[in-house]
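For this depiction, one protein chain was excluded, whereas all remaining protein chains were kept in their positions.
Presenting chain A:
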Amino acid sequence: MTDPDVHTLAGPYVLDALPAPERTRFEAHLKDCAFCRTEVDELREAAVKLATQVAAPPPPHLKANVMAAIDQVRQLPPQVWGEDAPAERRYSRRSVLALAAAAVAAATAGGVAIDQYRRRSEQTEANQRISAILAQPDARTVHGAVSGGGQATVVTSARANAAVVVLKDLPKLPAQRTWQLWMIDTSQQAHSIGLATGDETQVIDGNVTGKATFGLTIEPAGGSPSPTLPAAALIPLT
């Protein structure tokens, strides 16, 4: 606050023109400087007006993508103590993790059991394993539509060689059929990672590191040694 220069930073800050280290420092300063906050808020209203000059309609399909995707994104609860950072300061990795966590939460909150045959303590353990995978620094989330309806979300961590698969709104299969999950490596070799009866969340241990694609197929009950094509979903993992 004693540095006279700090107030001129409101300009470059509002224009997102501060290099990363200075941005961080100025944001720390903003917490203690009510005057600076007011100035930032005022200048920001002017800066965003510059966007009106370049407005352009997005391609129509984008809205469909966004509306489909919000289904997978849980909203933040209003006000969290100890978190006063405005939303615009969130970084993409946090968003990815939130998205993944949201997907898992949506699947479980939707009345879908992690594994309906497990006891409660085992479910808690499964939740802990899910959290551990989501917390990996290299955790990545991918989504894809399942042909015939529904969505698959896969969170992978190459480091942990583990993944979380969330299947949602899948079409119902006849009794003699099952969903089968695959991890496909770069040479197109498919490795079975499990079966699914319908909407569920699974933890996958192993067969994740180095895999290029997640696949979902419909197989005869009991599963197949190799996927029956065409796949219901193929989702690139990178």
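Throughout what follows, a residue touches a chain if its C-beta (ideal position, glycine included) is under 8 Å from a C-beta of that chain, and two chains touch if they have at least 3 such contacts; residues count from 1.
Convention: contacts and distances are computed from a predicted model.
Of "RNA polymerase sigma factor", "Urea ABC transporter substrate-binding protein", "Xanthine dehydrogenase family protein subunit M" or "Molybdopterin synthase subunit MoaD", only "RNA polymerase sigma factor" is the UniProt protein name of the chain excluded from the display. In the complete complex, the hidden chain is touched by one of A:Arg74, A:Arg140 or A:His191, namely A:Arg74.
Annotation for chain A: contacts to the undisplayed chain at residues 5, 7-12, 14-19, 37, 41-59, 62-63, 65-67, 69-70, 73-79, 86-92, 95, 98-99, 102.
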